[in-house]
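For this view, one protein chain was removed and the others were kept in their places.
To keep things simple, chains are lettered A, B and C as they appear, and every chain counts its residues starting from 1.
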């Protein structure tokens, strides 16, 4: 790590990160761009750009619905990657992480896939169904192309926590339904010790995701981790505007969205 | 057989016998009497008075239907036996054979059953599901009461033909779908040799029944056996008049019936 | 004693015999002669056992029902698994035996009666397997209720004849099968489905079903070293019970036959022939049956089509009269509850017929000691009963 990757170059800070997730093509490429820009305006530090997939094993119903909408709109892995330069042209400056399941990658082929990522100046890559043990080749290729391969880590990763954390690039994605839901005012002790342990080994910011859906959650996570990743809740804010968008009320939709995001991360 | 039984006393001849079968109570006791008298008028030598039964194993659909009508009309073994004196009072002089399945007899009990037969001066008894081997006791009781127990015999009775024929009382009922149906102009050779064999052993008239339904059949049988038993065909003649009877056209019904019988046995 | 009944006239004490039209006496004698010959022919016996093993899947398991045992905290409960037999019930044992016999007798056509269709399916199955033609008589009402089994028989290549006489149920189908046999006995073999009918049927069916009891005895001794205190089996015509009980008749095990009490033996809707019937003749045999005061056979009722028969095998009548077997009756509701309990405790959905045996056992087992054992004959699987069960359990599950 002698040279800074472009991901690191574009990341303006390393704590208190806000990392939203949206699905490319939901409900259309045009609106994906608009939503991304609004997120940047509201302080997003990294954009996770999800590629819709027919069988998203790691996702709940909200993201599944978003993927269905995007697939119907004709989105694909290739098109999602090609959307990144568009985003740049429209003013997105924060680093972009392509979030895709592994199967579409296989179909393009590793080589062509990385070429595409490189040509389109994608800064990061996250493949939720490619755990550490299966990702050796991809991690190596990513490193060669100076693309950050984001690793996930879970409370039950156990002995592997050290290994994963030490190899982490970009930021570390802590998967966690860490007892932050519901009425609880602080995190469960296991969750806290998990984050502490991860931070101990990690060279990169530690962000926590999964199930974060209110301003209380956000605040709680921020007080212990370096960043917060918000997926389903953001998608639900998008989903709430589908009707407005369909009715041509684009500005209203985007403004509503902005208010929702602001409320969430204030 | 020192004394003549009353069956023998009432039988006016021993060949060219016409033995019709009707079901007691089909469609009512009153009409059973009327049909019986008409049959006597048309030359019946013996009356087989069938007792309706829920599960008549040896009977085809026509007699099953007749039994159903009679059961609906409330007929029973006891009532059928008690119908005999009525028949006498109305002028029936030919011997009467009560035709009943064994189960109703069991329910009354052998002793009471024979007492009933005796009290009501029944001349004969036929139980189609009581073959030679099972009928020892009944045959003995019948003999004591001077009632003729009619035996059945079939082409496949084989070695038992001699035994059955030698013990026969009243007349011998040859069960036979002896190839007389359809276009055939004479009996099948097996049928002829069967009748010949039976006659060789029998001390009583040999009558043939089962499936005799036209004047041609009747003639054919008469030319080889001592008598003809007609069941289903007679019942069909009754059945054809059910509507007339229901509509109160009794005389018309009985006259039709007479014509039918006359046509059959001419 | 095992050889004592029936006697040469086909009698079990006061019961049994051949109460049939004269036309059937010849065929019954022919059958008896062939049977006597075959049952002592090692070749035939070996073929029968070979087919049972390699085709039907015998021996069927003896399953220790540990969770049921824990549930009742009484005697240890074992199940004889006739539900694992090919086509799903004990019926096939007998159908195989008779079909092999028919072949040896040179008969290429078999006749069978059926109620719910289990014996019809078993007959159609062996007909297909052994290359025989098969005609199944079935009441028109039963055909309507058992559409799936009718289709199954047809798919197996059998002809299904609808019987509309009487009430169009099993009793009438049996009458019609016998009538058809009377008219076609020359080249047809009548394959009766239970230990009923004229001699030698009750004996023959028992002898083809005793494999259940023979296996059980061997298996039970292997596991428990001694025989069960009590043995339960449901009784329709009585073949699974007879097959189970027969080899145990001289042993110390108490034998319990369970009839169908339908909506209750004090209602008119039941099929508890021994509990409520009286002696008489049905389908060629002297036995107990359900009848009115004039000796007309009445229509039985049970939720379980296989127990819905107004008669019972003559050997059962004898065992009842001589008190060698205890007979009890179990209602529809009790059987359904037992079925559900077995399903949820052991993962076995039994036939509703078999559930009658279970229900009676479940009444008794809590009062037995933990060092005692019982054996229940699980005569068949419940797949055939799914429509009925859905109707009754829809709201509960």
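Everything below uses one rule, namely that a contact is a pair of C-beta atoms (placed from the backbone, for glycine too) under 8 Å apart; a residue touches a chain by one contact, two chains touch by 3 or more.
Keep in mind it's a predicted model, so treat the numbers as computed, not measured.
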| item | value |
| --- | --- |
| Neighbouring shown chains of the undisplayed chain, as defined at the top | A, C |
| Contact partner of the left-out chain, one of A:77, A:235 or A:254 | A:77 |
| Contact with the hidden chain (one of C:20, C:135 or C:156) | C:156 |
| Selected from A:7, A:53 or A:99 as touching the chain missing from the view | A:53 |
| Residue in contact with the excluded chain [from C:129, C:188 or C:283] | C:129 |
| Touch criterion as defined above, residue of A:30, A:129 or A:216 at the omitted chain | A:129 |
| Residue of C:259, C:332 or C:346 in touch with the missing chain, whole complex considered | C:346 |
| Absent-chain interface as seen on subunit C, which is shown | 53-57, 60-64, 67, 81, 83-84, 86, 88, 124-129, 131, 148, 151-152, 154-157, 340, 343-349, 383, 386, 389-390, 393-394, 397 |
| Residues in subunit A touching the chain absent from view | 53-61, 64, 71, 76-78, 101-108, 128-134, 151-154, 156-158, 160, 164, 175, 177 |
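The rule is short, and it goes like this: only the chains that are shown with their structure count from here on.
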| item | value |
| --- | --- |
| Chain labels contacting subunit A and also subunit B | none |
| Identity of the chain that, by mean CA position, is farthest from subunit B | A |
| CA centroid of subunit A to CA centroid of subunit B, Å | 98 |
| Gap in Å, rounded to a whole number, between the CA centres of subunit C and subunit A | 67 |
